[in-house]
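This part shows subunit A:
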Amino acid sequence: MYYDVFISGFGGQGILLAGQLLAEAAMEKGLNVTFFPSYGVEMRGGTARCTVVMSDNEIGSPIVDNPRCVIAMNQPSLVRYQESTPPGGLLIVNSSLANLDDVKRQDIEVHGVPMSELAVELGNARLSNMVALGAFARLSGSISSDEIAGALEAVISERNRSLIPLNERAIMEGVRYAGGK
Partner candidate 1 sequence: MTEQKRILVKGNEAVGMGAIRAGCLYYFGYPITPQNEIPEFMSRELPRHDGEFVQAESELASINMVLGASAVGVRSMTSSSSPGISLMQEGLSYLAGQELPAVVINVVRCGPGLGGIATSQGDYFQAVKGGGHGDYRVITLAPASVQEMYDHTILAFDLADRYRNPTMVLADAVLGQMQEPIFEHGDVPPEPRKHWTLTGAANRPARHLKSLYLKEGELEAHNRMLQEKYREIQKHEVRFEEYDVDDAQLVVAAFGTSARIARTAVSRAREKGLKVGLFRPVTVFPFPGMRLCSLSERVKKFLVVEMNTGQMVEDVRLNVKGDTEVEFYGRPGGAIPTPVEVLTQIERHY
Partner candidate 2 sequence: MKQVFAKPKALNDEIMHYCPGCGHGVAHRLVAEALDHYDITGRTVGVAPVGCSVLMYDYFNCDIIEAPHGRAPAVATGMKRSRSDLIVFAYQGDGDLASIGLAEIVHAANRGENITVIFINNTVYGMTGGQMAPTTLLGQKTTTSPYGRNFNTDGYPIRMAEMLAPLEGTTYVARMSLDKPVNILKARKSVFKAFEMQINNVGFSFVELLTICPTNWGMDSMESIKRIQDEMIPYFPLGVFKEKETEDYI
């Protein structure tokens, strides 16, 4: 088993937390995993990106040219990264903040999920990253939504523990939406 995913969006959308949660879930599943985030001055610029590689073999490069899945959480990310996924790859777009009409690729699987709107409906726009992970779990088949939700406790800080059920709901909302379409 090998799967790599690239997540990109605005700073504040919880991109890194999503990547870390995915990495934690993969580790708890017994897989090898690397999580490489953007950092430092790059983040001050307002963009956040990360790469997660999961495998049951030893992982070579934590840097990936052509991730099997790109999750574009905003318009700039869609424009910039839709080309990077290989033919047959998966592009998951936050259609609340990115225009699906701008998808140029015909040779990949594209899914629009109104992550921000679904999150707001759940009560907090900041849950869009969890909606994204739910959709990712449903569409990539690389890891289950239960496995992702199971890792929440490890990555959510002590004082926010009470928000775990809400995050779980957001993950399931992503699954539901991605499965329904």
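Candidates were picked such that all candidates are chains of the complex that A comes from, given by their letters.
Throughout what follows, a residue touches a chain if its C-beta (ideal position, glycine included) is under 8 Å from a C-beta of that chain, and two chains touch if they have at least 3 such contacts; residues count from 1.
Because the structure is predicted, anything quoted here is derived from the model rather than measured.
Looking at 1 or 2, the chain of this complex that touches subunit A is the one numbered 1.
Partner candidate 1 is touched in their complex by these residues of subunit A: 20, 23-24, 27, 32-37, 39-42, 59-66, 154.
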